[in-house]
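Every protein chain but one is kept in place in this view of the complex.
Letters A, B, C and D name the chains as they come in the text, with residue numbers starting at 1 for each one.
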Amino acid sequence: MRAENYEARNHPPSNEFEINFGPNHPGIEGNYALKVKVHGDEIVAARADGGYLHRGFEKLMEQRLWIQNIALVPRICVPDPAPMEVAYSMAVEQLCGLEVPQRAQWLRVLLLELSRLAAHLFTFGGHAATTGMYTPMFWGVADRDLLLDLFEELTGGRVYSIYNIPGGVRRDIPDDFLTRLSDTLDYIDSRLPDYDNLLFTNQVFVRRARDAGPVSQAQALDWGVTGPNLRATGLAFDVRRDDPYLVYDELEFDIPTEQPGDAWARTLVRRGELLQSIRILRQVIDRLPDIGGPIRAPIPNPLAWNVPAGEAYVRIESSKGELSWYVVSDGGDKPYRVHIRGPSSMHAVQVLEHLVTGCRIEDVAQIMFSLDACPPEVDR
Amino acid sequence: MTDTEQFPVRVEQPDRNGGNIFSRVFDELTAFCRSRSLFILHYCTGCGAIELPPAMTSRFDMERLGISPMVSPRQADILLITGYVSVKTLKRVMLTYEQMGSPKYVIGICSCTVNGGMYWQSYATAKKLNDYMPVDLYIAGCMPRPEAVITGLRQLMDKIAAGEANGWEDYYRRYDYYLGHQQRLFGETWQTPTDVIAEARHYGLFGPETLGDHTRLLEQHQAPLEALEMQLGLGAPDEVKA
Amino acid sequence: MSAIDYKKSGSILNPLKNLSFFARPAITEPLEPRRASLRYRGFHLNDWEKCVGCSTCQKVCDNAAITMVKVPELAEDPLNGVRNLRPAIDYGRCCWCALCVDLCPTGSISLSREYVHTCTDDQLSSYFMLPDPNGMHKEFFGEGWNKTAENDLVDPQRQAMNEMAPDARIANFDEIVAGYDRQQAIIEASRCVQCGMCHDACPTHMDAPEYIRAIWQDDLEEAVRQIYNTNPFAHTCGRVCTHRCETACSVGKRGEPIAIRWLKRYAVDAFTPEQIQAIVGTGDTTPTGRQVAIVGSGPAGLTAAYDLARLGHAVTVFEGLDRPGGMPRYGIPEYRLPYDKLDADIAVIEAMGVEIRCNTWIGRDITLDQLHTDYDAVLLGLGLQLGRSTRIPGSDHGGVVKAVDVLRDVTAEIPETVPASAVVIGGGNVAMDAARTLARLQRQVHGAVRVTVSALEDFEHFLADPEEVTEAREEGVEILDSRGPKACIVEDGRLVGLTTLKVLSIFDEQQRFAPKYDDGDEQMHSGEMVVEAIGQMSDTALLGEALTERLAWQRGRLQTDDDGRTSEDWLWAAGDMVRGPDVVHAVADGHRAARSIHRALAEAKMEERAS
Amino acid sequence: MHWSELAIELTLMPLVAFVVGLAMVLMMRKIAARLQRRVGPPLLQPLYDIVKLYGKRTQTSHGMLHEIGIVMAVGGYVAAETLLPVPGMNGIAEKGGMITLLYLTMIPSLGLALGVGQCANPNGSIGISRALTAMLAYDIPLVIVIAGVAIHFGTTNLVDVIAQQQAGGIATWGAVQMPLLAIAGLFALQGMLGKQPFEIYVAPAEIATGPMVEMGGKFLGGLFVMQCFQLYTASVLYVTLFLGGGENWIAFLAKAFAVLVIPMSIAFLFPRYRTEDMITMLWKWPVVLGLIGLAFVGS
Partner (left out) sequence: MNDAHLPVERLSIILGEVKEVRVTQKGPRRTRLDVAADALPALLELLKGRAGFVHLSAISCVDWPDDAQFELVYHLWSYELNLLVSAHTRIDRDPGVYVSVYDIYHPAGFFERDIHEMYGVFFEGAPDMEKFILTEWDGPPPMRKEFDSEGWVNDHFDWQDYRPDWLLELEAQGGGVMIPPDEQRFSRRGIEDNDDAG
């Protein structure tokens, strides 16, 4: 009998087991694997193994027209697709020198923050589930689903909104959308005490999350950690504020930070970001009605669109961290080269290997989820 | 290879028309219970998996249909292929599928399991799931909403209760066909730890198409199974570089 | 909501507060699928009435999910750009991005709010679906994502064409239309969705999608090569073509069609005739030893000459007037088609080895029988150079002239007294040409324009192109619709004007031409000249009586087989005299006749060899 | 008692335990559903699951010990049920008593360890080592509690314990007489059931359901049956020790289910501890409480 997930019988007697953590393992986020060598309960060596979700996006995008790629890009990170769309569109706009209308920029912020909110709700649930508490997962996903309803209403799709195209967005908000958005935000607000009671002030959870997978600020910088994971080490850096794009410089929001850089700090940073996202969304609700104008800059016929030769490097703060797109055009109707730097490609590979080594098997899943690793973004 | 002596497989041929009334009632009861209790393997092969958490959790609550996620292939009844399977994943999916206990059901959701979906040009993903394993049900969408998934599962339940979801038998009956496609993709030396041919004999599902050119090829290349060496690559970096 | 201190270790009792959820209801949705949102992207719908089968959806779908399927029961109408193809969607590929909706030129395709489809392995064919207006399972769930002004990716506006202002153009015969510059042409070319409706509708089936794409890629040589595949009158057609292609254009279904004519003009204008000749080459130059005579150097004749010369035949073209070009030269005013552009076309054709003999009237300088004996084949490519008369009282007066004659005289620079005022009878493009030509002359000579056009048709059914009407008005021409000519008024031997009656109807119940007038509504339009522009015919006197007897005729036109061959096996006919007045039809006819002649000559050669 | 009556009782008691256990599993899943704001499984779901698992056509066994292990796991509980008095049936409770029962409840874990060991899955091995650790952890307070009860009532015979409690109504219930031990007993109960925060040996996200990872078909079905018995045993034991057993079936069932509501509600509101935290937890508070309680009892 041989199987992927185990084989110990034929091994010489040893205290060391080798375990494939994933790809089919509930403690792994998505379809990803971590091969670990355990001594008793302790992990002595770890090796990340990706590629289970590899689709060859960068190659596919070189084969498709600029416009056709808008359908492709949100698939790169499934739990948080909106930043991918926006980043790709922004890159093409930079190459073409397209000026995106104000209203479209606000709508993009709306989409991005909704997506961040949804992604964080999902992550909390996942993180809690790795510690054996499933109720936050059930709640979080159900509450996220209300946000997906909003996505559906706004963009026509629950998960893959395909809402952005180079030049702007595809549709304006439907009637009364802002009211419903506001209601949903109120509802989420009203749910937050429940989450606090259940998760964020749960002694057992705090005890488990604290000191799990700690990263110091020096390590974080050394390993290229970004996003909430970097902010959990005390560095208040956010692409939205420090390398602003869209209309983030007109919005008020704080950057939550924590010092210790462990799973609990990361969770708290994300909780803070959730609140900030709600705050940003409320500002959007206030400001959007006053911003008129078109939602889309005119673009040429997409079937015959040669984007001027050049390169663009676009950075966006996704819910996982710094998302960058490097897009090169040779003046043709298809991208010449697209390189996607998913934030998880740092913390789901090298950082995860580092953090897992030396910890105990029960914390592996928790560390991975608290880092908010997104395997499809690593595999692309 | 599964040593069939070591892993005895109980064979019971359901005989819907014959048998005494008790065995018929018992068969009906089993079929009914099978349809009312479905364990889905918790394996997110692709992006469609993002719609499974909503389907399983409070908003759409699959458990009211008796469907719950399970962790290991041994425990599961349903292999849910959620969208594209990369070639690398497909190997694991095949191993998983062969390890699942019969009767087992495969559901292909999303476009990608049918004809390659939007990744049809990609060198990394498999295109037609039913080339590699029998599929009982497809759910259309990219990705299907939780409601669609639930509707599909309800249809599967009806089919199981009616004794129609027998795709897994096809895998034994036409093993050569499926193995051929696997070999085409994974290379001639592809082999799995399960002795499907022996199992087919045990289930009484050995048919004229169980064996063929591809199984002969398998026998030629078949290596005695050894423990999977773990490729940590931590010990010998020089070797790796070369 | 306040921040939580990292150092707080939480409480063991707080989670227990959530026991209150025992008293709170479940939020689970019912098992039956909910209705999707108003702009949901579900399965496809396609309005078969609106769909024209242009396959744009197929082109924008790089999942290769769309197959165009022929539905024989649907009507096909190439002239209006309708094919009986409909898209079928492969849900094993589709990703519901709705780009097909956003880019559909007609707006026929949309996505529904239906989203549930399941099937077993043996029903997998149901994943391949031919969308109709009803929905995937014959149940209408409502339209979801559809075409709105917001998400429409088809640009309905064509690039504006620079034209001379009325003041600037009225006093001269300079070309009005400036033509596109490079930027404009590339943008205009980029609007094309490459459906090929234009190709189907064009009488000579020009490869418009190909040359438009070449223009978009800024590869004008390729564009010219594509254009000359099917049309050696590119300069001419780029200016005065009746552009059936633009009528059929699928972008024109909701917006302005692609300016295919102007793009063609842009492409060929970029080169001198020598350059064009170098691009298109000379074809097969091995002489076949066969000789073909072509009567008339209009588009039909010269197109045939071009084709035959490139096939290696020796071609001689006989032209009665002193310059080649036929009706485009003598029937189209210079402000629409400058003579040097026509000369450019003819220069390319001549460069293929075509000999053009001007001032050679068949029947006067040389007889048709002579041609019959001297040449292996003879092609008649006569224009409609004789004007028809209204035959109303007073129309025999010397001041009543035919429009074709006016135009010809202007081209031939035959000096003539320019009337201070004129009335034009007719509502077609020729009437407009005559009126606008007269207007220019009046402006030059008298300084003021006094031209009245009286047309039978009302403006809703006008025969002339709308832009012609607009431009004529801009130039000071007065245009009256629904006026039937009654009589030309002659006072003291001097023509003073035309009286017209209000038209009640033009056709009778059998759709025959039988205008009815309101006798009570009579108007007098003063004019020193009355121009009749109500139709033309060709001068077939050169055939001679005997031949005329032998040939078949229909409604004054020579009857030929589909390829232009008459009942005489040595004689072919093409162009206006067969098809009616239209440059591009004449070109198409020329190609057909040339093919037929070439085939006949080849057959004859085979027979010779056999014998 | 006539041997035939005894035989009937010995058959009926596990059967009753199984049926009640099924209902308890259902209750657990319904409580989870309620707290998670959803509907939850249909009424017969636990039964469907078990019948389905036994009806699977593939029954992959990993060897003799694998099968024996499961038989031991279920059998241990079946035997235990005959030692737990229910209204109208005492089975062999009088002959067994608490101590035997305590031993019997350990057999399933050991059986599982045997069976899982045969599967050679490292996840299973880790799971079993955790399960045994957990057993070690909750056994200390459990032993203290049982000792306390035995001392208090002066007997290890459960029938006597019940009789003594029922003699004076609620006032003589173990819970009233020995509140500290009752609380310590709740901790032990939570640990015995292996529910959060003490659910360390299933832990899907860590060791992929540990002991269950290689179980399919009837083996998994056996574990499901075992779960029914486990819930029943733990609950009835607690009822017997502290809540006066069952005066009649209605009271008995009401108490048995009511007892289970507590661990089940807690289970879905907490994550699991790390192993060492669990041991610390179980060896600290319940033991302290138990010892104090024991001191009261002893005095």
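Criterion: a residue touches a chain if its C-beta (ideal position, glycine included) is under 8 Å from a C-beta of that chain, and two chains touch if they have at least 3 such contacts.
The shown structure was predicted, so the numbers you read here are calculated from the model rather than taken from an experiment.
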item	value
Partner chains on view for the chain not depicted	A, B, C
Hidden-chain contact residue, picked from the options C:44, C:59, C:199 or C:579	C:59
Contact partner of the left-out chain, one of B:70, B:126, B:149 or B:200	B:126
Residue among A:19, A:38 or A:65 that touches the chain left out of view	A:65
Residue touching the undisplayed chain, where the options are A:99, A:242 or A:286	A:242
Interface with the undisplayed chain - residues on chain C	55, 58-62, 64-73, 84-85, 88, 90, 92-93, 124-130, 194
Missing-chain contacts mapped onto chain A	48-51, 54, 56, 58-60, 63-65, 68, 221-224, 226, 235, 237, 242-243, 303, 311, 313, 315, 322, 324, 326, 328, 332-334, 336-337, 339, 341, 345-346, 349-350, 379-380
Hidden partner chain, residues of chain B it touches	87-88, 91, 114-116, 120-124, 126-128, 131, 184-185, 187, 233, 237, 240-241
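The definition used in the following text is that only the chains that are shown with their structure count from here on.
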item	value
Pair exhibiting more inter-chain C-beta contacts, A-C or C-D	A-C
Central chain (by mean CA position)	A
Whole-Å separation of chain centres (CA-atom averages), chain C against chain D	88
Centre-of-Cα separation between chain D and chain B, whole angstrom	35
Length of the line joining the C-alpha centres of chain A and chain B, rounded to whole Å	31
Multi-partner residues of chain C (at least 2 other chains)	15, 18, 26-28, 36, 63, 95-96
Numbers and ranges of chain B residues touching at least 2 other chains	6-7, 42, 57-59, 61, 64, 71-72, 99, 118, 142, 145
Arrangement of touching chains [line / ring / star / complete / other]	complete
Of all residues in chain D, those that touch chain B in their complex	29, 33, 36-42, 44-45, 47-49, 51-53, 55-63, 204, 208-209, 212-217, 220
Residues of chain B that touch chain A when the two form their complex	2-3, 6-7, 41-47, 49-51, 53-54, 57-59, 69, 71-73, 84, 86, 88-89, 92, 95-96, 99, 118-119, 121-125, 142-143, 145, 193, 225-228, 230-234
Chain B contact footprint on chain A (complex, rising order)	1-5, 7, 9-11, 18, 20, 23-26, 30-31, 35, 37, 45, 47, 51-56, 59-60, 63, 71-72, 75, 78-79, 122, 125, 137-139, 141-142, 144-145, 148, 158-160, 376, 379
